[in-house]
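All protein chains of the complex are present and in place, except for one that has been dropped.
Labels run A, B and C following the written order; every chain starts at residue 1.
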Amino acid sequence: MDSVLIPEGVSRCSAKKFFLWTLPWILILIWGAVSAVLCLWKALNQTNMSNIFAFALWIVFDLGLIALGAGAFFTGFLTYIIGKKELKDIINAAVIIGFICYSGAMAILGIDIGQPLRGWFIFWHANIHSMLVEVSFCITCYLMILTIEFLPIILENNKLEEIKPARLFGKNLHSIMAIFAATGTFLSFFHQGSLGGMFGVMYARPFAARGGFYIWPWTFFLFILSAIATGPCFTILIVRITEKLTKKKLVPDRAIQFLAKLSGILLSIYIVLKITDTVSWICTEAHKAGLTFMDFYKEGPYGIWLPITEIGICGIIPAILLVVPKFRKDPKWLTIACILNCIGIVLNRFSFIIVTLAIPVLPFERFWSYLPTWQEWGIALASIAYGVLIFSLAYRYLPVFPKEKELNPIS
Amino acid sequence: MKHEHNKPLHRYGMVIDLDKCTGCGTCVVACASENNVSVRPDESDKKRFISWMQLYMITNGKEYPYTEVCYIPRPCMHCEEDGHGNPHPPCVSVCVATATRVDINTGIVSQIPTRCIGCRYCQAACPYHARYFNWWDAYFPKGKGLERYLSPEVSVRMRGVVEKCTFCHHRYMRAKRKAEAEGRRELKEEEYITACTEACPAGAITFGDLNNPKHKVSQLIKSDRAFRLLERLNTKPKVYYLSSKEWVRRMADNYLPEELKPVKPLALRR
Amino acid sequence: MKLNRRNFILSLAGGLIGINFTPLPWKLMDDISIWTQNWPWVPVPERGRFHYEKTVCTLCPGGCGIKVRKVDGISGNRAVKIEGRTDYPVNPLGICPVGMGSLQLLYDESLRFTGPMKRGGMRGSGEFVNISWKEGISLLAKKINELRAKGKPESIVAIDGNRKGSTCSLLIERLIKAIGSPNYVRISNMEDTYEIACKLMAGKSSPVSFDLENSDYILSFGCALIDGWGSPGRIINAWSMWHDYNSKEKPKIVQIEPKASDTASKAAEWVAIRPGTEAAFALGIAHVIVKQGLYNKRFVENCCFGFKDWVGSDGQIHTGFKNILLKRYSPDRVSSITGVPKEKIISLAKEFAKAKRPVAIFGKDKGELPGSIFEYMAIMALNALVGSINRIGGLLIQDGLPLKDLDDPVLDSISRRGLRKDRLDDAGTEKAPFTHSIAEAISEKAEEIELLMIFSSNPLYTLPNTKALRKAFGKIPFIVTFSPFLDDSAMMADLALPDHVYLEKIDEVIWPTGLQYPLYGLSKPVISPIYNTKHTGDVVIQIAKKIGGSVAKSFPWSSFEDVVKYRVRGLYEAGGSVKYNADKPVWEMIRKREKPEKGYSSFSDMWKKIKENGLWFDVPDYNKCSFSTPSGKFEFFSHVLFYHKNKLKAMGVTARNDEAFMPHYESQELKVSGYELKMIPYGMINLSSGWMPSPPFVYKTIFDNQLLKEDSFVDINPKLAKSLKLKQADRVILSSPAGNIKVRVNITETVPPDCVYIPMGFGHTGYDEFIRGKGANPNEIILGRRDPVSGHKVWWSTPVKIVKL
Partner (left out) sequence: MTPFSFEWQWDIGHIIFFGFLYLVLTIVGLGLSWAGLKTVLQLLGLMWERDLEEH
């Protein structure tokens, strides 16, 4: 039925099967849409956010998505700027994942702010001292670039390619992709950093506050490093899942192994720096604020398990798994490493957002608990459902994996 | 990293004497009625209610009958620095839309609700929880007539924006206009005071210019009893507290275990 | 160009891109954001010129001076803010939170009756239909006339919460008397107990006041000094002076109270005492003072009666107070009763006696409820021992305000017959010979009531055991409320003749509670009535005129203001001043024995100034040693009680022999097995627990361990919580033999392990969504013994148990 849209030379499941696969995600999307309407119409009292938890589930999703989406810029950088040929086999997937993550995050942000209709004040009345302005500038611009990067892939669709202007436009865009990739790299670098900076500069919040270099707190650099160490892993993970679901090999091992190795090295560096940062934070910022390490981990469910899981289980272990070729080359270990790595970065963002706000700074302020409402979950999960849908559609109708034909000849 | 910054002409600040404060809450009510703070049918949701001046109750944690309570009214601290030596309060430097700023002439940290986009970054950055988000539109149902007590000096806030204590900035403007009409440049000490200062039946709140050595506040902050909340975070609040009780003073900040000195037992007082 | 799909899509895409190069989207974006800044449902207050009007706050008997900031708008003027006056002697600084927020009481329409109304639906449903004033007044007059015609005027009952001695209360009392009913019932408070105690020991039902500002040692027996006791504006201001770090003259304040209350915590010393044993403690201190010879010999010997053993006119030898003290109140015994270490008793006694101007003050909690007579007498005796009666810095017994009395009303035969009947509440009868009213007792005689009129009070909320009272109200055929508010009691009314709210009317402050000098305040309407309400004083006069006959003759005035003006003439004749100089506090003038400048030339000048400034006061001269008792002295041994010696047993006094006529300690606790805990209600300054509703603003000052959504909390000790396996904020049923209420527990070290402290002011069934259904009202389950002398219910301790929900 939709066969004209399907790329040539590849096999896809039946339209009915595809529809059944999308159905649950569509339902989640509807749930999200209902939540969004409620939040926009009745205001944010629909959530369980509060003056204590000013940032909550949505921001965790936002930061998680943006960190995981870092695969796009980093792979783009390696492909177009450094010229790593083998990555051409995975760059499309990376770009689409990036696009999904960033557009999803932007959509959530649009609902998260109290006055979305005034959102553009960030640009018009920008306060250049705010890390969040830097973030907003960069992710908006970067989302434009991701769209531009995504566009040629869309235009390569069988049917769209028949339209000559579209085909030509796609080709022309593709030919100058290096310029966009370079700009995107620059933007990503800064906003990944300023996302970290956002927390590091909360100097009056001892859990988040960090010293640093010039105007950038250490979290600025740690966030960049952790994002580029994890982004490729997330790309690998998504490719792996797609391969599992489609029961096909889609990307040559070369590309995957290259990214995995790189991730491993970056993650190792990151972990060393993260531990150094943690230790120095305890000795300087926290110490100055009159707090000991354990003071931060005594409230509610946010115990010492958090840093242990984040740095140990989801940091050191995947770093080892990715660096040691024996493990890396074993698909099972590779998948485990990727999963742990991704969990680690989400936990890291979670701690910076939730724990920072949850632990009271005033000694006489009490601890408050927070559990998201169904509306919050609706919007958060909708971002995932949206991602799955976009990626599924892209996989079905677009030549996402250039080597698919080669690796899976139709007999 | 210490910036030398131009000291503003005036630095309005507040001193709250906790020895005098009885915890009655008049400051809270005076503030809310002066500044058109909306009252919702359920004000017990302390995570989402709005009270620019918020009352805290602390106890010394001792067993009955050695227990003691004390109240801490907490307005916006009108910090001078962000804790890192930059001449902005923690909330001002993070605001994306420049909806909150420090007034160069008075040191007052202002908030423009119509400018605010509701990102709540300032709330996250403020360790004092002095900033409040409007989770609802202001509660003034049609036909109830509540809007009749609203003061025209302060605009009513809509949903989705952050608000906070402004040291009754409109009173400053009012005093300023009056002084200008009378051909005076400088305000008299009692001419500009906040609504809470004026309302306190215990006279526990003193307000004035910390830069002016003649003002009572600048004398009071030199007292041995003076302290600020979370002083070691180095945000340089312009709100000071006075207490002669050590346990109260200790409650204002965090201390490392090795810094803990035993608090004098209660039974030995006097 | 053909319009095919391709071209269509192309032109659409082109259009979308192109439109961004026009100003349209940008203008739209801007307009939408401007719309968000001017949402039509966010009110924009009308602008206008500000001006201030001075008046006095009449929300409580505290009588603070206030000024109201008004905005003159096109649509009339509005009051937008209440501020404290600095030119009023009661409260040199601010006011209390309830007063501060009270514009909401004026402007919150759903709190109020907007005009005279008749019951529309079922009783208690809160449904009312509008009627005209003429109709309302005729309806009531008709009812009264019917009952009078039936010869049953005594079945007409009025419950009045207006301050005693106020013109409004006099008019209401007069109306009831003229109609022919003895049943004019007042809502009692601490001051009624003061008056009885004064009657018994000083021979005259006088208000008691304390010259706290001039005192140097204050022994407070459970007075919630900073939580609304007496006149909050005055006391908190005094508190502030006492706690000024640089002040050289600081009195020592000792709080004797079971709870680590605000006052206890902020006092120099807190004595944690067992609840209800204050009398024993006072007598224990008296014991030490007497034993060590530290008492004021000059005052005790010259101005007191019954200290030493004496011989009566019948030749009988009576034991003196001294020997009673020495025999019965040794520190050991007192320590075992009160739980206070005896060393503490001895040291406090020495300090107290050695202080220059010590004073012991009494009246538990905020003083909104009557107390226990023997306890008050014990503490008065303690003051007498150190010579602090009628002395600067001491306890003062004075006459009331010199307002002119009204002539007796004209009575016809129906009235005379009715007035000879006994009161329904037994006040003034043999069961409670010294008491004027026992409002809570009317629930037992509801069948005899045909018509109930409720003035400035909310009995269904403020009286103990409201459950029984609500049932009783159900039996009364016709209830009229004069309350401006849709309060708990007004919900049960058949007819509402609403009064103005305080800023809309002329009203009086009759000597703020506990103030050491006579003060008369007059509030003026600062805003013209916003609804179709009428001043109850005027309505009472109109009703009387409508009733006709002798009743109408008793009310020759045309308006309430006429009566006020008539009475104020008494002040003119007494002298005093209408001019207060803020630099010279009145308490300082008392100490320096200065008289104030009169500030007026003639009566009309004085009247004008009182109306404008709301103030008349006088500086009294103390050091009087004469009392109106049979002995002419301050009586440790009360002759008045002695005259009633045959009734004491029936009244419930357990002490025998001479001790029964003297201050002594007897346990007033009700013991019911199965209810082993004591429930102790407490008032909060930031919550009205009287008939006035709390302005919604004050809920911002209530902590969420006091009220959480619909549940209010009771305070319990961690030890009790542990034994009951309760966690913070657990829901429990608090039950007394009178009933159950649902509450949550707040676990705190501030309360003793065997007590349950419950806040007063929550749990209304009336008013609007800001107030209704929030928390539990302790009055629902308060069950106490009768105080043997006054006949009032002992409210401060109810046997209860806690069951986890």
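Operating definition for what follows: a residue touches a chain if its C-beta (ideal position, glycine included) is under 8 Å from a C-beta of that chain, and two chains touch if they have at least 3 such contacts.
Nothing here was measured: the structure is a model prediction, and the numbers come from that model.
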Quick one: which shown chains sit in contact with the chain that's not drawn?
A
Selected from A:Trp25, A:Phe55, A:Tyr80 or A:Phe180 as touching the chain missing from the view:
A:Phe180
Decide which residue listed in A:Phe19, A:Phe123, A:Trp305 or A:Phe367 touches the omitted chain of the complex.
A:Phe123
Consider the whole complex, including the chain that is not shown, and state which of A:Cys141, A:Val324 or A:Ile384 touches that chain.
A:Cys141
Considering the whole complex, not just the chains shown, which residues of subunit A touch the missing one?
123-126, 128-129, 133-134, 137, 141, 144-145, 148, 164-165, 168-169, 172-173, 175-176, 179-180, 183, 186-187
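FYI, only the chains that are shown with their structure count from here on.
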Looking at A-B and A-C, which pair shares more C-beta contacts?
A-B
Core chain by centroid distance, with centroids computed from Cα atoms only
B
Hey, how far is the Cα centre of subunit B from the one of subunit C, in Å?
33
Each of the following residues of subunit B touches two or more other chains, namely 137, 158
Could you list the positions in subunit A whose residues touch two or more of the other chains?
115, 118, 121
Can you tell me which positions in subunit B touch subunit A when the two form their complex?
47-48, 56, 58, 72, 79, 82-84, 88, 90, 93-99, 115-121, 123-129, 131-137, 158-162, 229-230, 232-235, 251-257, 259
Under the definition above, what is the set of subunit A residues touching subunit C in their complex?
115, 117-118, 120-121, 163, 165
State the interface residues of subunit B toward subunit C in the complex, per the touch definition above.
17, 19-20, 22-26, 28-30, 32-34, 36-37, 39, 41-46, 49-51, 55, 57, 59, 61-65, 67-71, 114, 137-138, 140, 143-152, 155-158, 195, 198-204, 223, 225, 242, 244, 269-270
